[in-house]
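Quick one: the structure is below, questions incoming.
For this depiction, one protein chain was excluded, whereas all remaining protein chains were kept in their positions.
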Amino acid sequence: MTALFTDVFLSALLFGAITAAVPLLLAGIGEQMSEKAGVLNIGIEGMMIAGAYVGFLGAYSSESLWLGFLTGGLAGCAVALIMVLLCVRLGLNQIVIGIGLTLGLEGLTALAHHFQFSRTYPRLPAADITIIPGLSDIPVIGPALFKHHLIVYLAVVLVIVMSFIYRRTQLGLNLQAAGDKPAALDVAGVDVIRTRTFAVLTTGALAGIGGAYLANIGAGLFVPFITNGAGFLGIVLAMLARGRPVWVLAGAVLFGVCLSLTTAMQVAGINMPTDIINMLPFTAVMLMLVLFGRRASLPAALGLPYQRGAR
Amino acid sequence: MAETIVLEGVTKRFPGVVANDHVDLTIRSGEVHVLLGENGAGKSTLIDMLSGVQQPDGGRILIDGKEATISSPKLALALGIGTVFQHTMLVPTLTAGENLLLGAPWWQMPQKSELKARVAEISKNLGLAIDLNALAADLSLGEQQQVEILRALLRQSRVLILDESTSMLTPKGIEDLGALMRKLAKQGLAIVFITHKLKEAVAFGDRISVLKLGRKVGEITAEELKSRDEPTIIAEIVEMMFGRRSGDPEAGRREPRIQPAADPLLEVRGLSLPAASGHHGLKSISFDVRPGEILGLAGIDGNGQKQLAETLAGQRRAVAGSIRLNGAELISKNQAERRAMGLRYLTDDRLGEGTVGTLAVATNFFLKEIGREPLWLRGIEQRRAIASRAGALVKEYDVRTPSVHTPVGRLSGGNIQKLIIARELVDGARAIIFNKPTHGLDLSNTLATRERIREIAAAGLGVVLISTDLEELLALADRIAVMSGGAISGFVDNGEAAHSAIGRLMIGLAA
Partner (left out) sequence: MIIERISLALGPIVIALVLAGIILIVAGVNPVSYYAYVLQRGLFSWIGLQQTLTRMAPLLFIAASLIVAFRAGIWNLGTDGQFLLGAVTAAAAAPLLVTVIPVWLAVLLSMALATGVAMLWSLVPALLRAYQGVNEIITTLMMTFLGASFANVLVKLVFLDPATTVPQTRTLAVEDRLPRLFDTTVTSGLLLGLVAVIAVHLMMTRTALGLKLRVVGANPRAALHAGLDVPGLTILVFALSAGLAGLAGAVDILGVYGNVRADWNPAYGMAVIPVVFLARMNGFAAIAFVFLFSVLSIGGESAARRLGVPQDFTLVFVAITLIVLALAEYIAQHRAAAREVRTT
């Protein structure tokens, strides 16, 4: 057992954890913005899978991961646009439409993949890595945390940017008002529909990039249903983090470690069902909810469409 | 004085109702223009159209002589129209300062120091004091209103609209607001002040327009206001509003008919509820209601009236005290048992908790009786019995509905109120708690409801009448208890001196 926890093993474990955490982080940060603005975006799983497939296509055909992220983000945005039209503009039920989008895109991407690649699963070359000089030489942590694709660092920077937006900008005030009391935002002269549109489109873009990361860097290929609930995990993270991006990061890393642990143990040939480890993060979160449940407050207008002057 | 806004023939329709019917109105700078009318007269709709929340279906709005379409609140603000809505429009989770900052371009950093300086300047001139760092949810209603006035002034509004701004204020708060309005008008603003209280209208207004059922039925000019005394003007307004000269319906006072001989019907002793977020709790409430008596409960909204009503009805659990009805102790009984014994509670929130909008009228009649025989037999709904019983109630209480199967949400407020009254009066009611029974009703329904309450008392039942409308209490109640901070601060027998005594009690002075 002790031999197992070598530096190399630990380093690989952490590296895997980061790789697994990034899509969850992007989805969670994205979902957080929608929820802050009062839109419960259940369709995020669909936005992720769209991003994963289109992002994969982009990267595969252009041989550029960056074009993959761009196309993935745009695909997520496109799905988000449907959500915007139906739920934000027309005020249709967000849960109904969200589940419809998720199922529809899971099916659509599976179909598209089948017709394009039949039963082959072409792989992308390994991602080019940005090594952060100095820090990457730290034993164990260095290779695990500071030898990733540039997008990983950008995702962490995004957490800081989001915190800054929420705390220090007019946009942050607008988003919070749109979720807590949209009518007040409206009479202050800010368009609620536009604010929520912005939030949902941002969610779509981030979820799409997260999906593209999952396929292009996490797996290196696309298989149908590859997101496997990552978007739903994003919803869980966003709801638990209650508007604080840093908590989404913490939660994403927690889930990432557990996901990585399961792979690592398989590699190490430990004869224990990985399912036990899969259960850990959920058990931890449920336990936290049981202990601190009362404080899980959500925006007052979450899930409610806004219509000016409705009485 | 310049004509800032002119409304010509403005009309607005909603499903089933014409809210504004060809209304003409002129708003001038330097003048406080009062819009007076009962609830449902169309005042708020008119304001919604001026502030860009609703669009008129007909007529036109001129601003500085040019026709304008106020298509959004943002445009209204840009045109210099600032509105303080009846229900506060602040984001409770943001601070007062952040609320004032809402509306600046989204890419900017909030200009907090600039805001602070400007607020300080405006506040000094007007004598306001607002803590910009306090959460909006923690401010009193009066303070929230001041923040909203500040917001309008910060946007350099030329027109300030105040919608029913005094309904939540203490008598002192109302005076302060009046003084503030006068100051602002002197600085050249056009003020539109909406109220349904005659005395405020006369006291603060330079010009009074009277609305009734969506129409403008009269206007009293500045010259007329100056040249006549208060009683004359009030008589004139009353005639416009009610079409008769004799007597103000609000002043229809009831002679106290206390029956000292009778045993109390409802005895409440030391009723207590711990304070929680959002309310003060109840501090050892005690009172008696005799058969045939109407006990008024006065007080500014949010001083524990609703908590008291809910505790009496069993919707909240008291931590101490006793409630006796006809000598029987109710404190350990649940809601259904208290109801069966004759204690009934008529909520003030007809749509929010009194009814389920999507369910049928018939179902809503029996919302508090679900599962009871004979309408349910062994848990099975007896549809025919329910429909016929509901049909009888619809007739008896004059509920105007297409059918008993119509979803209750489609009915007007007045008809929903009749439904709820029917629900609470049937089958052995003995003591009834009315919580703001005429709130939001139009004039005829208000008068009908008040008449119904008088009848109920005349039939020997006990009535507790909670109202924030002092005139209503003076018109109906035998005695009036004043609530403040979750406690009863005093009792006043209805009579000549009652008005001022209640006013003093409401702000914490001795009667």
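So that you can tell them apart, the chains are marked A and B in the order they are listed, and the count of residues begins at 1 in each.
One rule holds for everything that comes next: a residue touches a chain if its C-beta (ideal position, glycine included) is under 8 Å from a C-beta of that chain, and two chains touch if they have at least 3 such contacts.
From a predicted model like this one, the values you see are computed outputs, not experimental measurements.
Novice: Which candidate, B:37, B:314 or B:462, sits in contact with the chain we can't see?
Specialist: Only one listed residue reaches the unshown chain, and that is B:314.
Novice: Return the single residue from A:10, A:67, A:92 or A:154 that touches the missing chain.
Specialist: Of the listed residues, the one touching the omitted chain is A:92.
Novice: Looking at A:8, A:111, A:135 or A:267, which residue reaches the missing chain?
Specialist: A:111
Novice: Of the listed residues B:322, B:335 or B:412, which contacts the missing chain in the full complex?
Specialist: Residue touching the chain left out of view: B:335.
Novice: Spell out, residue by residue, where the missing chain touches chain B.
Specialist: Counting over the whole complex, chain B touches the hidden chain at residues 13-18, 314-315, 334-336, 339, 347, 349, 352-359, 363, 367-368, 370-371, 376, 379-381.
Novice: Give me the chain A residues in contact with the hidden chain, please.
Specialist: Residues 40, 42, 82, 86, 90-93, 95-97, 99-101, 103-108, 110-111, 114-115, 224, 229, 232-233, 235-236, 239-240, 273, 275-276, 278-279, 282-283, 285-286, 289-290, 293-294, 296, 298 of chain A touch the chain that is not shown.
Throughout what follows, only the chains that are shown with their structure count from here on.
Novice: Which bits of chain A are touching chain B when the two form their complex?
Specialist: 168-171, 173-174, 176-177, 180-181, 183-191, 195, 300, 308-309
Novice: Using the touch rule from the top, collect the residues of chain B that touch chain A in their complex.
Specialist: 48, 51, 53-54, 72-74, 77-78, 83, 85, 89-94, 98-99, 101-110, 151, 155
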